[in-house]
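Up next, subunit A:
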Amino acid sequence: MYAIISIVSFLILWAIGVHYSEIKIVMPGPWEVIKEFVDSFINPVGRHTMPLHILYSLMRVVPAYLVGSVFGIVLGILMGWFRPVNSIFRPIYELIRPIPPIAWIPISIVWFGIGEGSKWFLIFLAAFVPVTLNSISGAKSVDPLLIKCGQMLGASKKYIFKSIVLPFSVPYIFSGLQVGLAGSWATVVAAEMIRSTEGVGWIIISSMDTNDVTQSLVGIMGIGIVGFLLATIMRKVEDKLCAWTRREV
Partner candidate 1 sequence: MAMDERRVKVRVSNLYKQFGDLKVLDNISFDVLEGEFLCVVGPTGCGKTTFLNSVTKLYEPTSGEILVNGEPVDLKKNNISYIFQEQSTMEWYTVEQNIEYGLRIKGIPKAERRIAVDEVLEMVGLKDYRKYYPRELSASMVQRVVIGRAFATKPELLLMDEPYGQLDIELRFKLEDELISLWQRTGTTVIFITHNIEEAVYLSEHILVLTNKPSTIKRKITNNLPRPRNVIDPDFIQLRNEVTELIKWW
Partner candidate 2 sequence: MRMDKKGSVDTVIECRHISKEFTSKRGTAKVLEDISLQVRKNEFVVLFGPGQCGKTTLMNVLSGLDGATKGTVYSHGQEVTGPGSERGVVFQSMALFPWLTVRGNVAYGPKARGFDKDAYTKKSDYYIDLVGLKGFENAYINQLSGGMKQRVGIARAYCNEPDVLFMDEPFSALDAQTRYLMQEEIMRIWSTEKRTVVFITNNIEEAVYVADRIILLTNCPARIKKEYPIDLPRPRDYTSKEFLLLRDEISKNMDRTL
């Protein structure tokens, strides 16, 4: 209920702001944007309609996100649990961590060309960094008493890793996956700056050529809505898998 009120209030403020100020010359009101957004589902923007643009962007994001996450989970857990692994990889990881995906664009083009590969690389990074961080956190935070329990009950080191360290880390991994997903999807604009002709990011980029602010906002709306849906799906999955972390009264 509160969510609806706050969104509607925001739209009203936007409309009022545009209507009563100079900015209406360059910036459209909410109604215009919504109209054109809905319109984009029927009439193409550029070569495709909105749903197709969204699909193209998803096709870039989803595989790269999955690969980045898998790498992140594996490396993160190993780094968090095995000290030698941590010693080897930590320095490199800490150097890569603060660099935003956008900064990689030129290098990415040099390494992977201007096709899909370079876009996948950027999104891979956007997922890989937070997933690794949280996975390290998870493996590091395992309650030592639980490990002792495993030993006391007769489990081998390998079994303890499989049956205690991994399950314990799952909620942490999921935090990382959430952040990674948000980051990946947000990076799609940067990725599509590398020579593309479709995608929600492209919608925004092409609008810069034609100074079409409305189109830009339509692209933003697209990104926002899909991002929200993705996050919601992720949360539902987490709720299912991590039910045991909730405290029941």
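These made the cut because all candidates are chains of the complex that A comes from, given by their letters.
Annotations
Just so we're on the same page, a residue touches a chain if its C-beta (ideal position, glycine included) is under 8 Å from a C-beta of that chain, and two chains touch if they have at least 3 such contacts; residues count from 1.
What you are looking at is a predicted structure, and each value in this text was computed from that prediction instead of being measured.
For subunit A, the touching candidate in this complex, among 1 or 2, is 2. For subunit A in complex with candidate 2, the residues that touch the partner chain are 143, 145-146, 148-156, 159, 163-164, 167-168, 170, 243-248.
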